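Okay, handing you the structure first.
Note that this complex is displayed minus one protein chain, with the remaining chains in position.
== chain A ==
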Amino acid sequence: MKVEEFSPDSLPDLLPLYYKRLFPYGPFHRWISYGNVEPNYFQNREFSFTLAEDIYIRFKSFIGREDMEKEIQKRCPYKIDIGAVYATRPQERHMTAVFQPQERELVFDIDMTDYDDVRSCCSGADICNKCWKFMVLACKILDAALREDFGYEHLLWVFSGRRGVHCWVCDDSARKLDVSARSTVAEYLQLVTGGENKAKKVVLNSDKLHHSIRRAKNIIEPQFESMCVEDQDILGTPEKISKVLSLVPDDQMRQEIEKEMSKQNTPSMKWAALTSVVQSWIKRGQLKKWRQFLVEEIMLQYTYPRLDINVSKGMNHLLKAPFCIHPKTGKVCIPFNPRAAEKFNPMTVPTINQLIHEIGQFDKEQTQEGDEVSLRRVKDYRKTSLNKGVVIFEEFVRKLEDTWKGKQIKIEASDATLKF
């Protein structure tokens, strides 16, 4: 039996089931509690609900897992957002004079719509396997930078359910960053700047490549031709060619590239023509030193991660919780493994109706075999294609929890040495 296509109208019927049987409250609650190292961490966290008819409730908070579960099942929110941790319970915010966010994961939001000027396969809310490659690159580059440069280890990558990805940096030190440190990290990771009236959006202006940019370049380079020159066909039409050419500041060089390109027939030969002109200029010393990374600048402009940095800068910016259902697509906002991002296929992310169908099937099969007992024992999400996402999530939570176990051991060990 084929599962029907998702329709947003079915949400009110499906959400109660989803929240009753599938939402992974256990690991979710363990994550937000952060090992209970600070007693009220979970209680003082802001959640917000978006209900049907776009009714929006901010500053919700829960006492514990049960409370949260009950409330979510009662309201069946279309969307759950996670906000900051405050010094008091957000629901009781009126009782304190200063109600300021204290801590918050460092979050990143990459949205496919920000790539509209460099992708031609789709636009707006649509995505396909070709443009998902931009997300794969963004994920690899950011993941590496956050781990190597900033030393963060607990990164949760989530597909947003429609056309983007989120990254939650959950390390203790990241959660404690103040606003200016957050904006520093965000800007460190932002290379593509300038609006609709600026053609050249990456200007390196240096005779060396900063290690973070070199690393990005090394990640991008092997992909660039197949992704941009072939898939997105950035040299496919005269207009597209002139867009690339507008990134070459020097008039004479631009003309030379244009001439060389016109001699070539295929886009990839045209790209080769561009790089070889630039190379020869560099060899002849005709290119100013701080302009020599021209080819890199072009590649970066087309592929470097485009962050919505305002999301990262603020402490109180709300971000959609993992395992929500995207109300337009019905897809689950599902965690994925950044190291295998290229294998993740957003087109096959399960939709809510598919999942509900799957538990139905499973139950039916089990009861047919008369195996009522084992039916009880298996968590419902294990029976569905949600399982893979939950496994990745649990793995993430387990590693997170290890950090406190590690701490506990260290404290005990140092106590031990003291006794001697």
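The criterion applied here is as follows: a residue touches a chain if its C-beta (ideal position, glycine included) is under 8 Å from a C-beta of that chain, and two chains touch if they have at least 3 such contacts; residues count from 1.
Criterion: contacts and distances are computed from a predicted model.
Novice: Have a look at "Ubiquinone biosynthesis O-methyltransferase, mitochondrial", "ADP-ribosylation factor-like protein 6", "Distal membrane-arm assembly complex protein 2" or "DNA primase large subunit" and point out the UniProt protein name belonging to the hidden chain.
Specialist: Of "Ubiquinone biosynthesis O-methyltransferase, mitochondrial", "ADP-ribosylation factor-like protein 6", "Distal membrane-arm assembly complex protein 2" or "DNA primase large subunit", the absent chain's UniProt record names it "DNA primase large subunit".
Novice: Specify the residue from the set A:L17, A:A87, A:A144 or A:V192 that touches the hidden chain.
Specialist: Per the contact definition at the top, the residue touching the missing chain is A:V192.
Novice: Considering the whole complex, which of A:D13, A:D67 or A:D117 touches the chain not shown?
Specialist: A:D117
Novice: Which is it among A:R30, A:H154, A:R306 or A:K383 that touches the chain not included here?
Specialist: A:R306
Novice: Take the complete complex as the reference. Which residues in chain A touch the chain that isn't displayed?
Specialist: Residues in contact with the chain left out: 54, 113-117, 148-152, 173, 177, 180-181, 183-185, 187-188, 192-201, 206, 208-214, 306, 308-310.
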